[in-house]
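Of the protein chains in this complex, one is absent; all others appear in place.
Then we have chain A:
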Amino acid sequence: MPTNVLHPDTWVDKYADYLFNYAVSRVNNAELAKDLVQETFFAGLKSAPNFKGDAAERTWLIAILKRKVIDHYRKINSKKGKAEVKIDFAADSEEGDWLEKRVADNQDRDGEAFLENEELGDAIYGCIEKLPTKQAQVFKMKTIQGMDTEDICNELGINPSNLWVMIHRARTALMGCLNDNWF
């Protein structure tokens, strides 16, 4: 029996950061990622009547965003010439004239590390979401946005002691959560 219900009013507060981080790490462009997140919410609203309740709200929104990211790459690749990989074998004065030298280097772990970082980001955000709203907000402002303690206190109307207590609780909970889900 479906147990999940949609609450579109809370989507932005609950999932916007998670979806945005997911999108930025896949399209590597903050403005575009923001548009994709917005389009995801629009598409979610449009297809909300078809939501069966089998998946969790976040899983459902992520599935929509994944389609949006794929559509984005399809769109840019369908533009003539952009998808072509041009290799000019003749005009080469640089090192590596032999084709073997152009083959991907097995020792180069950049791609793998990039994927690992994407997954790590998703795992951290998954854990941040489990924190109480205020703790998550303070942690994000301090750790991700790098805001000054004073600015956060002024914006949220708290004192520095409150802030450090919240940071302590958030960090302790995150360590526990990542210990269960990442290591």
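Simple rule for what comes next: a residue touches a chain if its C-beta (ideal position, glycine included) is under 8 Å from a C-beta of that chain, and two chains touch if they have at least 3 such contacts; residues count from 1.
We adopt the following convention: contacts and distances are computed from a predicted model.
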| item | value |
| --- | --- |
| Name under which UniProt lists the unshown chain, selected from "ATP synthase gamma chain", "Aspartate carbamoyltransferase", "Glycine dehydrogenase" or "Sugar ABC transporter permease" | "Glycine dehydrogenase" |
| Listed residues A:V24, A:L65 or A:L131, member touching the removed chain | A:V24 |
| Residues belonging to chain A that touch the chain removed from view | 8, 11-13, 16-17, 20-21, 24-25, 30, 33-34, 37-38, 41-42, 45, 117, 120-121, 124-125, 140, 142-145, 149, 155, 164, 167-168, 171, 174-175, 178, 182 |
